[in-house]
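A single protein chain has been omitted; all remaining protein chains appear in their positions.
For subunit A:
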Amino acid sequence: MNSGIRFDSVTVAYDGNVVLDALDLTVEPGEVMALLGPSGSGKTTALRAVAGFVRPVSGRVFLGGRDVTDLPPYRRGVGMVVQQYALFPHMRVEENVAFGLKAQKVAKGEIRGRVAQALDMTGMAAYARRHPRELSGGQQQRVAIARALAIRPGVLLLDEPLSALDARLRSGMLAELARLHRELPDVSILYVTHDQVEALTLADRIAVMDSARLRAYGTPRELYRSPSDEFTASFVGNANLLPVTVGEEGVFFGGRRIKVSGQAPGAADTLCVRPHLVGLGDGPNQLEGRVSEVQWRGATHRLYVDVDGHRVMADVRELKDPPSHGDAVTLHFAPDDAVLLAAGGSHD
């Protein structure tokens, strides 16, 4: 099986400008790996290096254990779906899906069956005779996925596949992608996105990218519960990042002693607490402040509280009688729910 991806110190540069800096990363066979990061973080470049559209200046790319660094795109056998789908406008849906099979000279008798199978899998069998321009964005997306799956790739590359869809369609397609992966358990998926919800929902592991570098990687739960640095903490989920001093006597935030369960990683100077783990009222690790803004979000209230000049966010269950701007409130959080982050996380 031609599954699994390995980046071995892959560096990509355009005109001396490094856009991917010595990436080391392994995607196991059958694993869904999300490359999460802001634009310009190098995540799309990493994907294009796997597809063969950019040549690393150094390092090797392996697909299923085979070194493909010097192979042209058409000999790599990876499925790829891009943001704008790139369906061939002059071909019907079935011709689009059959393209890869014809290009690879699959026997004529076999093509029809495999096209039908790929279209069935994505629920597009009824649209086989349509042209791409006659389809909605979500339908085009499904055809693009069917086209990529028809060649039975060991690796599927998805480059921001949902960002051109509206929010409602997007959550439907997320569930659809998860189902497809259950049906094709051997296929490794590299999923490039800037959307943390997509990454958290779909990925077995997330690789967080920033400024051409790999910042952190791990399971969504690991990255969410115990992020390694400020960038990861704020990019994977929301985070309160509070400046603290850590010494022999304990952890202090603006003169208050804070109880934290975990160990401080060396010289820590930032405390991370997720907003939904901050409670209103008395409790451990109390913080007194004044409400600067209240947002009602249906099931929850988001409170922005000014504590000694620092903004602390708290997501609490919808309040019957929410505080208003300027009210004095007390917040608390459990020692288990706070994480100390290494110094200088995102300022290098």
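Structure notes:
Throughout what follows, contacts are C-beta pairs under 8 Å (C-beta built on N, C-alpha and C of every residue); 3 or more make two chains touch, one makes a residue touch a chain; residues count from 1.
Just so it is clear, contacts and distances are computed from a predicted model.
Missing chain, UniProt name from the options "ABC transporter permease subunit", "Acyclic terpene utilisation N-terminal domain-containing protein", "Acyl-CoA synthetase" or "Rod shape-determining protein RodA": "ABC transporter permease subunit".
Interface note: of A:P29, A:G59 or A:P73, the residue touching the hidden chain in the full complex is A:P73. Within the full complex, the residue among A:K108, A:R133 or A:R168 touching the omitted chain is A:R133. Contact with the omitted chain, checked across A:L35, A:A51, A:L241 or A:L303, is made by A:A51. The missing chain, though absent from the display, is touched by one residue of A:S9, A:S58, A:Q84 or A:T245; that residue is A:Q84. The chain not displayed touches subunit A at residues 51-53, 72-80, 82, 84, 86, 88-90, 99-100, 103-104, 131, 133, 147-148, 151, 157.
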